[in-house]
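All protein chains but one are shown at their positions in the complex.
What follows is subunit A.
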Amino acid sequence: MNKDELIAKLKPIIAPYVQDEEAFKNLTEDTDFVNDLKINSANLVDIILDIEDEFNIRLENEDMEQMLNVRSAMAIVTSKLNS
């Protein structure tokens, strides 16, 4: 799966929890879940659980702590898919 395909899969997972729609429209790899999209910690958990279902992977506490922006989310998903 290339980067564009991965972003295309992540966007609909993130969309329901976004508070700042404008930032979501301009989403890039540098978009920060909390600071840019204004996603709260409870919804960040929802995103993690939805990512697990979508990609059939299991994420741990340390993955959650690292998953701050789109880039880190992509890196974690990619490494889990390859392991």
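Rule of thumb we're sticking to: a residue touches a chain if its C-beta (ideal position, glycine included) is under 8 Å from a C-beta of that chain, and two chains touch if they have at least 3 such contacts; residues count from 1.
The working rule: contacts and distances are computed from a predicted model.
Participant: The complex lacks one chain in this depiction; which UniProt name from "Branched-chain amino acid ABC transporter permease", "Hydroxymyristoyl-ACP dehydratase", "Ubiquinone biosynthesis accessory factor UbiJ" or "Response regulator" does that chain carry?
Facilitator: Protein name of the absent chain (UniProt record): "Hydroxymyristoyl-ACP dehydratase".
Participant: Among the options A:Q19, A:N40 or A:S79, which residue touches the chain absent from this view?
Facilitator: Here the residue in touch with the unshown chain is A:N40.
Participant: Which listed residue (A:N2, A:N26, A:N61 or A:N82) would be found touching the missing chain in the intact complex?
Facilitator: Per the contact definition at the top, the residue touching the missing chain is A:N61.
Participant: Need a quick check: the contact residues on subunit A for the chain that isn't drawn.
Facilitator: 40-46, 48-49, 61, 64
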